[in-house]
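Structure in structure tokens, see below.
Of the protein chains in this complex, one is absent; all others appear in place.
By written order: A and B. Residues from 1 in each chain.
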Amino acid sequence: MNIKTILSALILSFGMGAAAQAAEAGVAIEKQSWSFAGIFGTYDENQLQRGFQVYREVCASCHGARLIAFRNLAEAGGPGFSEEQVKALAAEYEVADPAADGGFRTAVPADRWPSPFATEQDARDANGGALPPDFSVLAKARGVSDPFPFWVFNYFTGYSEGGPDYIHALLTGYHDEVPETAPHNSDGTPFELAEGKYYNDYFPGHAIGMAPPLQDELVTYTVAEGEAEVPLTVDQYATDVAAFMMWMAEPHLAGRKQTGFVVLLFLVIFAGLMYATKRKIWAGIEH
Amino acid sequence: MATQAQHSTTRRDFIFVATGSVAAVGAAATVWPLINQMNPDASTLALASIEFDVSAIPEGQSVTIMWRGLPVFVRHRTPAEIEEAKAVPLSDLKDPATDEQRTKEGHEQWLIMIANCTHLGCVPVGDAGDFDGWFCPCHGSHYDTAGRIRKGPAPTNLVLPPYEFLSDTLVQIG
Partner (left out) sequence: MSEHSTYTPGNGVEKWLDERLPIIRFSKEHLMDFPTPKNLNYWWTFGAILVMCLGIQIVTGIILAMHYTPHVSMAFDSVEHIRRDVNGGRMIQAFHAVGASMFFAAVYIHIFRGMYFGSYKAPREILWILGVLIFVLMMATAFMGYVLPWGQMSGWAATVITNIFAAIPVIGTPLLELLRGGFSVGNPTLNRFFSLHYLLPFVIAAVVALHIWALHVPGNNNPTGVDVKDSRDTLPFHPYYTMKDAFGMVLFLIPFVWFAFFAPDILGHPDNYIQFSSTVTPAHIVPEWYFLPFYAILRAIDFNILFIDSKLGGVIFFGGSIVILFFLPWLDTSKVRSGNFRPMFKWFYWLFVINFVALTYLGAAPAEGIYVVLAKICTAYYFIHFLIVLPLLSRIETPRPLPTSISESVLSKSHA
């Protein structure tokens, strides 16, 4: 039977797709173990709630999330807040509404997360000319490039956590001073940081405009009774906020993967039956 | 006879029937999302129910708010208007409804109605018409102080949206 042909067809198509991503040089990023990786991946509610806390207390003063509505926080597969919690949370914010008195009104769950700055220029002015990117899809706008041949395997493992891996690496990749590992300039002079920039191992070009946003014990997690204590470290904060950002970028990830598993299972069974049907029909025909 | 014929082809038929059934299930499961995507999306559904604080509306005034893309009148009626509405005998009405049926018990001063004329959908003008209620300029329908049709081509009273008072001043529509 010519299953071999089909396999080689698949391999050729994968191969060509795989050839697409040439390796890009960069500092190796350590991959983390995420609850949402893999075929059965789902978000960890507690982690998302912690990540949300970090986002709200640390990041949200500069980084918006314009595609996120308050109601999303109560949706299935997300941080698992209750409708009441979300309503109360929304009520703490004001949103722009041209129809309201004075142009602003109290937010409701249906509203999107209000932007910390009125305009892009305001955001730049407040941050030394650098624009703090919106967080809505940022976790999917960043990635990890694996060297050959490892990226080929990613097509078979479905590796899609490059964004959170990068975010975690970035948040834990700050140095107080330019380290010795810093690359030299092309003319051989040592790396020098411009005014108002910080050295980061993973940021392209290493000079990032964002000051190290996290430090140990910056955010106090409230741990429910009977639950394990969560360390109050930069690494933990970075992991939690990276997971939360992935949820913001892919709020339906868990449902998507569950549906996908059913569809895949269905197709495998269907393919088996199709093959049996095809064999029955071709039985006795020399070909 | 039929049993014999079946017997010789059972296995073959089983595979064909099983394959066909699975294909049909797959087709149905594929078609449904392709149709369902036309239903109101999550951002629309999130606004299907709104809350509105009526406390800012002075007596004798009304505001128009939007609900599910439709204008809704919220009127703070004066005692005189309520009295006028209650005084109308049901026999005078084209679409009989008491004032109690038009409002919520304990909140009679609040009249909340979808602001589209039941004739052809225009938005009637407030504080107008022969019955001190609303008047639709499109085709001349007159509504009274309880939003009931009194004169003109409209067949029924102004429609009441589903709503309830969460507190004395907070109303949830939808």
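Keep in mind that, in the parts below, a contact is a pair of C-beta atoms (placed from the backbone, for glycine too) under 8 Å apart; a residue touches a chain by one contact, two chains touch by 3 or more.
For clarity, every value in this text was computed on a predicted model and none was experimentally measured.
Listed residues A:N46, A:Q85, A:N127 or A:N154: the one in touch with the omitted chain is A:N154.
The missing chain, though absent from the display, is touched by one residue of B:A27, B:A42 or B:A56; that residue is B:A42. Residues of subunit A in contact with the chain left out of this view: 2-3, 5-6, 9-10, 12-17, 19-22, 24, 39, 66-67, 72, 133, 136-138, 140-143, 154-155, 158-160, 162-163, 204, 249, 251-252, 256-257, 259-261, 263-264, 267-268, 270-271, 274-275, 277-278, 281-282, 285-287. Residue positions on subunit B in contact with the hidden chain: 33-34, 36-39, 41-44, in rising order.
The working rule: only the chains that are shown with their structure count from here on.
Separating the centre of subunit A from that of subunit B, both taken as means of CA atoms, is a distance of 41 Å.
Residues 69, 71, 75, 108-110, 266, 269-270, 273-274, 276-277, 280 of subunit A are the ones touching subunit B in the complex.
Put simply, subunit B touches subunit A in their complex at residues 12, 15-16, 18-19, 22-23, 25-26, 29, 42-43, 46-47, 50-51.
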